[in-house]
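Notes for the one structure printed next.
Apart from one protein chain that is not included, each protein chain of the complex appears where it belongs.
Order of writing sets the labels: A, B and C. Residues in every chain begin at 1.
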Amino acid sequence: MAETIVSAADALAARVGENMIAKSPVLQHWGIELVAISAGACEMCMTIRDDMSNLHRQCHGGVLFTMADGCFGFASNSYNERTVAASCDINFLKPAEVGDVVTARSVEVWKRGRSGLYDVTLTNQNGDKVAIMRAHSRKTTGNHIDQV
Amino acid sequence: MAETIVSAADALAARVGENMIAKSPVLQHWGIELVAISAGACEMCMTIRDDMSNLHRQCHGGVLFTMADGCFGFASNSYNERTVAASCDINFLKPAEVGDVVTARSVEVWKRGRSGLYDVTLTNQNGDKVAIMRAHSRKTTGNHIDQV
Amino acid sequence: MAETIVSAADALAARVGENMIAKSPVLQHWGIELVAISAGACEMCMTIRDDMSNLHRQCHGGVLFTMADGCFGFASNSYNERTVAASCDINFLKPAEVGDVVTARSVEVWKRGRSGLYDVTLTNQNGDKVAIMRAHSRKTTGNHIDQV
Partner (left out) sequence: MAETIVSAADALAARVGENMIAKSPVLQHWGIELVAISAGACEMCMTIRDDMSNLHRQCHGGVLFTMADGCFGFASNSYNERTVAASCDINFLKPAEVGDVVTARSVEVWKRGRSGLYDVTLTNQNGDKVAIMRAHSRKTTGNHIDQV
């Protein structure tokens, strides 16, 4: 039987991700699900609901940002070293409508010392870009899980 | 009896603000309250709750952004012309803890044609800056309320 | 003999690029050269000189920005429709020293109506990232060259 080979770094990222999602009531409230996580990268998924929308049935920017920020935060924390967001620049490109399924993907652009830069792209079920974000993380102290 | 004199523009902004807050389930969910609104400016207030926080009892960045974005959006829509957020750049300066009372104030930096730039400052009950945001609005079509 | 096939859009971009570089005294002053241009993308090259540097022999941020902005501007104008920079966000990642050869590459991230978003990456001769920029272009009126 073929086995999937997972690097130690990616296995650690997966454990950190499970730990983080369980402690994220804000992500849970909006139904933001962790789809995949590896060292420095993350993918999340969310379906736009009525209670996220304004009267035009378009998703509030705060909810889209919350998803992008979450996806970035999981990527930057995936090394099991605690990081926080220093700044986030988001561009809103296309409204997300109620019923749309939005996917967020974050990748690491640069990392050195205590700083990291990450790009997040939000796309809808048709592959249209909904928003893009560039974010700056700073390492603080502590870890998410115990490493044996 | 002394009467407060309110400009027509500020009176219109107040009516638009009341209309918008009633149609903002996301702001309502987080207990974000409209404190004041005038032409091009807005003030909002929020108390940090358990369900906004992570395990360190610090407010999730997505909730702080939602407040900043809301405060900016009310300021940019205050002329009763519909606008949307094109981009928002936020810097997180100090964590907001559970129980903190955060105030957001937005001011108009520049406005021409269909574009506007707004600065938002979030401070806690001690006057410490929690976050600052610079945001770019674009005018779309339509109005919020009927003007007689 | 094998011939290189060039799309009409890329051929137009090449003509626009030649026209623009000839009218760019600021790029010429800093020795910023156009290496390649195609529809929505551009590559430029620059060698860091003494007169670009401070006393630590590191390139001034204004010169690096000028290169990044130029590279973005050529990409966004490559369709022969005049565009201007609305905003540019740059991160400085590693100093460029006197003698370094810096390459800038811009790619189109998103384009719709009169707006476009472009990412520019500056790398040195070792492939290290020197700076990254995300820029927002707006189409104005007019063209760079006559199209038959």
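Rule of thumb we're sticking to: contacts are C-beta pairs under 8 Å (C-beta built on N, C-alpha and C of every residue); 3 or more make two chains touch, one makes a residue touch a chain.
On a predicted model such as this, the values are computed, not experimentally measured, just so you know.
Participant: Given the contact rule set out at the top, which of the displayed chains would the hidden chain touch in the full complex?
Facilitator: A, B, C
Participant: Which residue, C:25, C:113 or C:127, contacts the hidden chain when the whole complex is considered?
Facilitator: Going through C:25, C:113 or C:127 one by one, C:25 is the residue touching the chain not shown.
Participant: In the full complex, which of C:9, C:35, C:86 or C:107 touches the chain missing from this view?
Facilitator: Selected residue, touching the omitted chain: C:86.
Participant: What chain B residues would touch the chain not displayed?
Facilitator: Against the left-out chain, chain B lists 89, 91, 93, 109-110, 112, 117, 129, 132, 134, 136.
Participant: Over the whole complex, note the residues of chain C touching the chain we left out.
Facilitator: 23-26, 29, 50-55, 60-63, 65-67, 69-70, 73, 84-92
Participant: Write the list of chain A residues that the hidden chain touches.
Facilitator: Against the missing chain, chain A presents residues 86-87, 89, 136.
Assume only the chains that are shown with their structure count from here on.
Participant: Give me the superposition rotation angle from chain A to chain C, based on Cα atoms, as a multiple of 5 degrees.
Facilitator: It works out to 180 degrees.
Participant: Could you give the separation in Å between the centres of chain A and chain C, each centre being the mean of its C-alpha atoms?
Facilitator: That gives a centre separation of 31 Å.
Participant: For chain A, what residues touch not just one other chain but two or more?
Facilitator: Correct list: 89, 91.
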